[in-house]
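Removed: one protein chain of the complex. Kept in place: all other protein chains.
On to subunit A.
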Amino acid sequence: MDLFLQTLLNGLLIGGVIATFTIAFQLTFGVLHVIDFAVGGWVVLGGYLGYYVTALLGLDGFVAIPLAFVLFGALGYLIGPVLYNVRNSRTARPELMALALTFGLFTLLRGGMLTAWGFNTRNVTSMLSGESLAVGPVIVPLIRVAAAVFAVAIAGGLFLFLYRTRYGLAIRATAENRHNAALMGVNIRRLSANVYGLYAGITAMAGVLMGAIYSVNPEVGLRYTLFAFFVAVLAGLGSVGGAVVAALMLGVIEAFVSTYVGSSYSLLAIFATLFVVLLASPKGILRRGL
């Protein structure tokens, strides 16, 4: 029973961790209609910022979280219009061109980090690193709780922003129908830049947490891209609420299969779930995807 509870908690927290870097990914797809392959690159950039803040400045890794938002949000804001232009160009298959662009961006980020910061695996330390709380027989790793709280806060914040503000309305309108939104006076180009900046900033913030929970090196980015993509497909592309549900679902499946069946079957179980959900509900588990 103790192990069962621990496994359930482990699973929910893995889900929380995955959700952190998937939520904004969904928003980008919804608004820009781009599957951003570079998501793992933004995660790793955030992780490195966390590492350098602790290693060079001797500060707590969490200090890097707001910094990551500002720094990489600004970088994303600059890249956003390029992506928008490619996505809306008159070339044949602009959606594939955009995918290729983000793939190139990912490769550039990875190669650049490898050249600039080397291949050693780095760690982000924070006040919560390695700390845990015993609740009865269950051990609660606090850093993961922080990540889950972060995911919930970001999802909640985005929800409020999208449904309670005028700008949020414009974003939703753009996601629904770009041309009509433009006719209503929404500056789509600027909005796209803002959304991509918001996404890059949030994802890099999640990256600081990933560096604190796992570790960071230029090669781990691909893993985050893959998981973001799994979750996005399971959730239904573009569905922010679905992302949280799907991430939790994947986390719990991974934990239970690892503990009770065998770790080597965990990815198999995840793929099988993805397959079944896509067969039964191609628009994702909440049927809200595009």
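Please note the rule applied: contacts are C-beta pairs under 8 Å (C-beta built on N, C-alpha and C of every residue); 3 or more make two chains touch, one makes a residue touch a chain; residues count from 1.
The rule is short, and it goes like this: contacts and distances are computed from a predicted model.
The subunit not displayed here is recorded in UniProt as "Twin-arginine translocation signal domain-containing protein", chosen from "AraC family transcriptional regulator", "Putative ABC transport system ATP-binding protein", "Twin-arginine translocation signal domain-containing protein" or "CU044_5270 family protein". Checked against the full complex, the candidates A:Ser89, A:Asn177 or A:Ser263 give a single residue touching the omitted chain, namely A:Ser263.
Set against the missing chain, the residues A:Ile79, A:Ala255 or A:Ile285 yield one that touches it, A:Ala255. Touching the chain that is not shown, out of A:Ala68, A:Ile143 or A:Val277: A:Ile143 (per the contact rule at the top). Mapped onto subunit A, contacts with the missing chain fall at residues 2-3, 6-7, 10-11, 13-14, 17, 114, 119-123, 125, 129-132, 134, 139, 141-144, 213-215, 217, 219-220, 223, 226-227, 251, 254-256, 258-259, 262-264, 266-267.
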